[in-house]
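All protein chains but one are shown in place.
The block that comes next holds chain A.
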Amino acid sequence: MFNWVQNIADWFVYDLLSLNKGQHLAEALNFFIYDTTKILILLFVVIFFMGIVNSYFPIDKVKNYLSSKKLYGLEYFMASLFGVVTPFCSCSSVPLFIGFVKGGIPLGVTFSFLITSPLVNEVAIGLFVGLFGIETTIIYVISGILLGTISGVILKYLKLEKYLTPWVKEVLATAQRDQDTFLIEKQTLKQRLPIIWSEVIKILKGIIPYVIVGIAIGGLMHGYIPEGFFEQYMAKDNLFAVPIATILAIPMYSNASGILPVVQVLVAKGIPLGTAIAFMMGVVGLSLPEALLLKKVMTIKLITIFFSVVTLCIIISGYLFNFIL
């Protein structure tokens, strides 16, 4: 599908710059041009497509659905699934949390949504397809949805309502399964497109610098680090690799788009995929700034429990992947 991009990269490096095949610099440059072009195209397509889906299915509809339908246990899975199509801005996490609580949606279900939404988002999917291919992307998306579902159920059984901040408890006490009548924007696709388009451009503009720097670093490593280099340090049977990778990943949120291209090279050079996926889930899904924002609605204790459960689930899935893949 992307042969033509490879042809352009080959032409540019070998013909236009007349660098020799097999040279470190040539290989690094070729990789950089090919990867950047391919990933930007994929990011554009995925962000645009998800933008259209989201335009027809905004967060208010998600809330109304979860709060009004009787789903007999499936609500954790559904909340997790909705998390995929809803873009997540960590600055919206507090109003979103309160909105869900107010609508009578159980805390565990709300957590399912809060976990999957940042974990499986349009930028992560676009980067994943470009860097790791469709198969790994599907594994990542499915495990992200399951991770949100399972963590939500675990958090439900921990009965955490008592650790909410006092004013949220008040909201919880008066919560009702209401149907907010919100203005259903009856717009045609033609009217929606300019808005979706400008959002796509804004998101791309925000991440392009990180992606380019990430791929540049990846390109250098690709050209200079020998194949299988990391296998001697991070073998599959090293039990500490997955937890260390996950915990290292938590503070790295803001640079997810720059970190993923580097991780891809690490995988190519011998880091086990499960360890890498655990690392990426930590980068994309857990962030300290988000944790600090949640302080308005949750006590430190609750935030700690929330993050611990998710971290634990990520570590377990890392081991699982190393075992299966």
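One rule holds for everything that comes next: a residue touches a chain if its C-beta (ideal position, glycine included) is under 8 Å from a C-beta of that chain, and two chains touch if they have at least 3 such contacts; residues count from 1.
Here is the rule we use: contacts and distances are computed from a predicted model.
Matching "Hydrolase TatD", "Redox-active disulfide protein 2", "(Fe-S)-binding protein" or "Protein glxC" against the UniProt entry of the left-out chain gives the name "Redox-active disulfide protein 2". The chain not shown here is touched by just one of A:Val45, A:Ile98 or A:Ile225, and that residue is A:Ile98. Only one of A:Tyr56, A:Trp167, A:Tyr224 or A:Phe323 touches the chain withheld from this view, namely A:Trp167.
Contact residues of chain A toward the unshown chain are 58-60, 63, 89-92, 94-96, 98-100, 102, 167, 171, 180, 182-183, 195, 198-199, 202, 293, 296.
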